[in-house]
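Complex shown without one protein chain; remaining protein chains in place.
In order of appearance the chains are A, B and C, and numbering begins at 1 in each one.
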Amino acid sequence: MATFKEFRNDVKPNWCPGCGDFSVQAAMQRAAANVGLEPENLAVVSGIGCSGRISGYIKSYGFHGIHGRSLPIAQGVKMANRELTVIASGGDGDGFAIGMGHTIHAIRRNIDITYIVMDNQIYGLTKGQTSPRSAAGFKTKSTPEGSIEQAVSPMELALSAGATFVAQSFSTDLKDLTAIIEAGINHKGFSFINVFSPCVTYNKINTYDWFKQNLTKLNTIEGYDSSNKEQAMQTLMKHDSLVTGIIYQDSSRPSYQELVPGYAEKALNKSDLTLDQAHFDKLVAEFM
Amino acid sequence: MATFKEFRNDVKPNWCPGCGDFSVQAAMQRAAANVGLEPENLAVVSGIGCSGRISGYIKSYGFHGIHGRSLPIAQGVKMANRELTVIASGGDGDGFAIGMGHTIHAIRRNIDITYIVMDNQIYGLTKGQTSPRSAAGFKTKSTPEGSIEQAVSPMELALSAGATFVAQSFSTDLKDLTAIIEAGINHKGFSFINVFSPCVTYNKINTYDWFKQNLTKLNTIEGYDSSNKEQAMQTLMKHDSLVTGIIYQDSSRPSYQELVPGYAEKALNKSDLTLDQAHFDKLVAEFM
Amino acid sequence: MINQLSWKVGGQQGEGIESTGEIFCIALNRLGYYLYGYRHFSSRIKGGHTNNKIRVSTTETRAISDDLDILVAFDQETIDVNYKELHEGGIIIADAKFKPVCPEDTKAELYIVPFTEIAAELGTSLMKNMVAIGATCAVLGMEISVFNDVVDEIFGRKGEEIVKKNMDAITAGYKAMEVLLGEKLGAMELEKADGQKRLFMIGNDAIALGAVAGGCRFMAAYPITPASEIMEYLIKKLPQLGGTVIQTEDEIAAATMAIGANYGGVRAITASAGPGLSLKMEAIGLAGITETPIVIVDTQRGGPSTGLPTKQEQSDLMAMIYGTHGEIPKIVMAPSTVEEAFYDTAEAFNLAEEYQCPVIVLSDLQLSLGKQTVQPLDYSKVEIRRGKLVDFDIEEPENKSYFKRYEVTEDGVSPRVVPGMKNGIHHVTGVEHDETGRPSETALNRKVQMDKRMRKLNNLTNTFKTPVYKNTPHEEADLLILGFNSTRGTIDEAIGRLESDGMKVNHAQIRLIHPFPADEVLSLVQAAKKVVVIENNATGQLANIIKMNVGHVNKIKSILKYDGNPFLPHEIHTQCKEMFEYGNV
Partner (left out) sequence: MINQLSWKVGGQQGEGIESTGEIFCIALNRLGYYLYGYRHFSSRIKGGHTNNKIRVSTTETRAISDDLDILVAFDQETIDVNYKELHEGGIIIADAKFKPVCPEDTKAELYIVPFTEIAAELGTSLMKNMVAIGATCAVLGMEISVFNDVVDEIFGRKGEEIVKKNMDAITAGYKAMEVLLGEKLGAMELEKADGQKRLFMIGNDAIALGAVAGGCRFMAAYPITPASEIMEYLIKKLPQLGGTVIQTEDEIAAATMAIGANYGGVRAITASAGPGLSLKMEAIGLAGITETPIVIVDTQRGGPSTGLPTKQEQSDLMAMIYGTHGEIPKIVMAPSTVEEAFYDTAEAFNLAEEYQCPVIVLSDLQLSLGKQTVQPLDYSKVEIRRGKLVDFDIEEPENKSYFKRYEVTEDGVSPRVVPGMKNGIHHVTGVEHDETGRPSETALNRKVQMDKRMRKLNNLTNTFKTPVYKNTPHEEADLLILGFNSTRGTIDEAIGRLESDGMKVNHAQIRLIHPFPADEVLSLVQAAKKVVVIENNATGQLANIIKMNVGHVNKIKSILKYDGNPFLPHEIHTQCKEMFEYGNV
């Protein structure tokens, strides 16, 4: 069994010192080790953004795709080989602006992959424009007088889209974050984890301190039951989604792969590419 | 003031006899007249699908765009001329599959237009494939053994996305539907109206009868308060979103146009295209 | 006795026009006739004129006929729209129900048969199309028993009673027409066919079957006319092989999911038409730079934008070659027959893996939807070649470094491992990268990797099986006709007539569009006095590609058609002749 160090490669991340994404990377490496993965059985697919670089910083198979499309790529990888553990990841712009449609559909499709968003409420790589997670009033390069749109709540949207695993965490809470990623990987179905991961360069509002002051841990809320969807939704609304922990999990719903008619029980990429002549003849006969 | 007949043109819709979209068209025409519009001050923008043809069947300015993009086009039209009434419309595939990202973002942007979806739980124009609104288990051309994905709930998603006006109706309820469209047009901000509009050709499950049996009118629910978001969400969850009426309305939030810094108070398309030489000189001086 | 026949059935969409043609064709195909169908239909579900024109012949024909022998009309519009195609001696068989009238200048004779009434009497008016088939049989002097099996297969599930009723309807149609025809019974008797078993299918069937035969086990796609049949076929068949199809939320998801699956080691496909392909452009570039195999089908239809979604066009050529930003190695194939559509699609998967790049299989609406007789498909001709896919154990790399997935090699192709393989770990990115896939911006690396990728296809025009289909009997030709995709049969037929007129005509159909087989085409161009390129588009896209590659800018002329309909043989024939007569080739 691999240790978390075996998920390290020799690349020095090009993130700014202090960027929240460092901890997300560390948590992913730890979680991968903790759930007993070997590096070659993990595929990390990422989008474009500062955050998107993460697939190059973890020793595993890594696919750094195009902006907003980490989820369809990741789903394709999983369908090709259900034996792999597949993690999709990227930024809030990647997942909630250009990739919003895919995010909602990946959630409802419920293929057994884990999606980790590094949510810094800003576009980092393009140097500080507003993101769908930027709060109304937030001043950025593209909203010099403050954003006039409302921020989306990924957690509420995910619940509404029929998610079976929805969690939120904060990048400095390495232990919590690691545990949540483990739970996400172990979840049978689509697991969606939004991580507050501060951008120290362009976001001077939603800082580490800001989060420390504003986040509520779900395990401090008495009687919180993560299998109760209505409670989950109410709690999100009440706390303006500023909670961390597993917000909702439905362990009963089968994952997509389990439902696909005729789907190979082993990795599809190992199946035979040829047909019996008889099988071919049967197919052809339908056209006679 | 124009009567609803003045919103008729001489084109015979090419919908199948009995298609739910006929009533949606009639309701739009009536609502337009009831709110006191003149045909030239209404622009109907539509997507691609059987439903998408609607912009050609109403006597008003009409823009039949590309699949899934009615909302961005409509928002552009409104920004060009805030004096116009703009209605975007299309099918459930158009708005919730390929157009999902735009739908969520149009909702949160809150530009003052009305979006009417003709939701028949199927792809009509391409001859009966599953749509994001098809229920799990629903057999279609593309899911011969039944869909294995969960249907999305547009209403829940809209609430989660921060909608200020969310309503649902049924295409045979011409009076109700007309009233809701009127309310939507009168709402200051983005109004989202999902209309159950049966496809008599390809959807043999969600028929007129099925809806009659399964829909609950919100005005029959005692104490329902459409300004209460939490109650709205709970009611949707409880009724599996099968309710009609105005689900939620927030009349207090200003629309996008009201918030845009410096935005022309009259139609932007009437503003002068030239600059004072002095203005130009000032702009240029910044580069010296 | 005649050796070919052109038959058309028309009516309102949703009335069963398609199935009328279908039953008629299946039966004749089994007798050994060659059939070639063309469907006229609109982008709506019910209503609007539709028709199905079928060429029946004792020899292979792959062209819509210029004119018409028999028109079966279920409504007046069918007569009004189509009567001009009928020649002297032609026959219109119309349903009495709509009180048919023929325009004054109709050359054909009108026979009025109470299709609906007869059918209703026998049980249900739905069987009116059976009555029409019976009536057709009377004109052909064909025994109605030829329909026994087909009717049995189609209606068997519903019980013997229904089978019988349908056969009764055919009989009744025959009888009614027999009376009307009098001595003209069997006026259009067809020569006996060879009785060979051939297939009857559309190009999309062949593409889908080719995918199955080519080892494709996953598809991600979004519905669109005229590509949906490919998806619908694979939805039915892939589960038998452990595979599946995902109908995605849009075409961008379809393309990127297919890229993910191919990266994952499964042969995966996506298919769409123009609008979908425009949306896939960014994904195609990603496949190009990450050297991920992917097979993408584009069934061209009338453009631009939504355009003419149910009409024939060949106007995506340039967009398929050039339509992603930046520069990637890419293969664009254009089968020109249904058989080629089968073999080419299967081969596309080999090329995609061998060259580790996107392969676009270009089709057009007439090839994709024209139902026709097809020669037996030989599965033994289908190979599976996976190129440099690593299927052996990999040694542990030194210093635990990454696998050189993008190793610089002479042929530009690098060893490819898929996730899950021990010691094969590497990085994949759409950013320029070094040999292990790590992002790199240095000028040196950039040039090396770009050159590596681009040289992969240097030799393809030489190794590709048949980059150009040639029918070039003349060493020195008066005229060389060039085309691609479905125009092949029509050009063939036109050439027959031009040769009868005394012209020496060579014919080449470009099957490998990109990289372009310039040398081969150049020598054909040089061996002809005049050159004309036949295309269903408005700007002469193939002609432009040829000019760019082989020069002879002034020698190369175009015959274009972009009104939504396929070429007819006489159009090519006359236009070529005119060019010669007025010396303006």
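Simple rule for what comes next: a contact is a pair of C-beta atoms (placed from the backbone, for glycine too) under 8 Å apart; a residue touches a chain by one contact, two chains touch by 3 or more.
Predicted, not measured: the structure shown is a model, and the values here were computed from it.
Only one of the listed residues, C:T244, C:N537 or C:Q575, touches the absent chain: C:N537. Annotation: of C:N399, C:S500 or C:N554, C:N554 touches the absent chain (contact as defined above). In the complete complex, the residue from C:S6, C:T20 or C:S43 that touches the missing chain is C:S43.
The residue touching the chain not shown here, chosen from C:I26, C:L286 or C:L351, is C:L286. Summarising the interface, chain A meets the missing chain with residues 14-17, 48, 50, 66-68, 97-98, 100, 123-127, 129-130, 132, 141-144, 201.
By the touch definition given at the top, chain B reaches the unshown chain through residues 9-11, 38-41, 43, 45, 48, 53, 55-56, 59-66, 69, 71-81, 83-84, 101-102, 104-105, 109, 260-264, 267-269, 271, 273-275, 277, 279-280, 283-284, 287-288.
Residues of chain C in contact with the chain left out of this view: 42-43, 252, 273-275, 277-279, 281-282, 285-286, 288-290, 298, 300, 302-311, 313, 315-316, 318-319, 321-328, 429-432, 441, 443-444, 446-447, 450-451, 454, 537-539, 544-545, 547-554, 562-565.
In this text, only the chains that are shown with their structure count from here on.
Set side by side, A-C and B-C show the greater C-beta contact count at A-C.
Taking the CA centroid of chain C as reference, the farthest chain centroid is that of A.
We define each chain's centre as the mean of its Cα atoms; on that basis chain B and chain C are separated by 38 Å.
Residue positions 101, 104-105, 109, 260-261 of chain A each touch two or more of the other chains.
Annotation for chain C: residues touching 2 or more other chains are 249-250.
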